[in-house]
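Single-structure report; data block below.
All protein chains of the complex are present and in place, except for one that has been dropped.
Just so it is clear, A and B label the chains in written order, and each chain counts residues from 1 on its own.
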Amino acid sequence: MSTWLRNNQLIALAGGAAGLVSAAVALIFFYAPVDRDGLNQKIFYFHVPIAFTAYVCFGWGAWKALRHLWKRSPGADLESYVAIHQGVIFGALTLATGSLWAKVRWGHWWVWSERQLVLFLVLFLFYSAYFMLRFSIEEGPQRANICAVYAIFGVVLIPISILAIRLAENFIHPIAFNKHGPQMATSQFATFCVALAAMLVLAGALYRLELAGKRLDAQLRELREALA
Amino acid sequence: MKRYFQDVLVLARKDLLLELRARDTVPAMLLFVIAAFVTFHFALPSQSSDLAAKGLLWVALVFTALLGLTRAFVAERNERLLDGLLLAPCDRSAIWLAKGVAVVAFLAIAEVVALPAFSIFFSGVDGATIAGAVLADVGIAAVGTLLAAMASVSRARELLLPLLFLPVAIPVVVGGVGASVVDNPGRYLGFLALYDGVFAILSWASFEYVVTE
Partner (left out) sequence: MITARGLSKRYGSKRVLQALDLTVPRGGFLLVTGPNGSGKTTLLRICAGLATPTGGELEIDADRAAIGFLGHEPLVYRELTALENLDLYGRLYHVPERRERIGMLLERFGLWAVRNDRAGSFSRGMLQRLALCRALLHGPELLVLDEPYNALDTEGAALLDRELASLRPERTFLVATHDPARLAPLASDRLAFA
């Protein structure tokens, strides 16, 4: 069984993701108790795990970038790129679910007082520029280096932006909204954990999938050149 | 160590001398910042506070810096002059530091005109704002020089630099506006200093990777 798992990591991950996501959805909608916030709570089960997953993706992308610059690991550049790609996808989903949550909770499609959302908006802009950067430079060692440096700047920007957003609140908005998130009972916490695991495994599966696809592309290209 | 700073001095002197001869970047920055202020006057409805204007001051400074940064590596790329510097035995980061020093100088000149102009057009500028501007210049120059080098490698050039620069400049705007507006600017100035330190070290260390082909 374990050899099969090792050889078919992608299929295992995809299967795991499908299973966990189904389980999470089932739990969210049928098991987790509805508290007074109702729909707002359900969105929370999606929004926070997705946000967390996006952070993990950006962090992984920066780690691979560091490996590329420091150890000259072959393939690290591609892995960094794919991780950041996943991060931007999950980041966009974070903004979407976050916006939905704001609409349900406060009646507005966007609230500047939600620190997490504002942070994500800034990061989304930053990492979107990563793609503009990457695709306007010719492939080669310089592009890999530049993208790696940019990815590392991104993770450094995260804590700095958190601090900045916190500081900005003093002169932008008086803190009017109730800041604490939903309190969690055990059944809620269990649901949350399953949802979190589901998102992480889903991201992992998508990461592997895209990586496999890109590597296949590269191999194909090399074969074509060798034949030409 | 001494050689390193000698190299930085030689390169910075070169950048300043080139600007003195060409006289294109700094005058453009000066004109731009004044034009921005005039535009802001028409953009601020009558009920707007002094504070709104202070916020716009920082927007103007960031965009003026962007204008200057866009020119930072133009000659080096168009005529491959960067090759000449890369061939030399000096440390790559010295190129970054020298360029950064020149950018700070250009920003300082722009602010010497912009800040008095702002106090004439809108409202007074206090010591905290000036201190904020000095700290912001360092941070903008540090990060901006590195990002400008990246942008100069790409096909998109001037189109790309604002996209790379603005998200990273947001904390600078927060620090600067905070320092100008709040009663107790110490925290904001401290934050700007932190930003400067972190990004200067990061840019200094990674410049070499950005310029090697």
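Please note the rule applied: contacts are C-beta pairs under 8 Å (C-beta built on N, C-alpha and C of every residue); 3 or more make two chains touch, one makes a residue touch a chain.
These figures come from a predicted structure and were not determined experimentally.
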- Item | Of A:141, A:159 or A:213, the residue in touch with the unshown chain | A:141
- Using the definition of touch stated at the top, determine which of B:44, B:74, B:88 or B:134 touches the missing chain. B:88
- Touching the left-out chain: which of B:51, B:75, B:182 or B:205? B:75
- Item | Hidden partner interface residues of chain A, rising order | 138-141, 221, 225
- Kindly note down the residues of chain B that lie in touch with the hidden chain. 3, 6-7, 10-11, 14, 17-18, 21-22, 75, 79-81, 83-90, 212-213
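Rule of thumb we're sticking to: only the chains that are shown with their structure count from here on.
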- Any idea how many Å lie between the Cα centroids of chain A and chain B? 31
- Item | chain A contact footprint on chain B (complex, rising order) | 51, 143, 146, 150-151, 153-156, 160, 163-164, 166-168, 170-171, 174-175, 177-178, 181-182, 187-188, 191, 194-195, 198-199, 202, 206, 209-210, 212-213
- Message: Using the touch definition from the top, list the residues of chain A that touch chain B in their complex.
- Response: 69, 122-123, 125-126, 128-129, 132-133, 136-137, 140-142, 145-146, 148-150, 152-153, 156-157, 160-161, 163-165, 167-168, 170-171
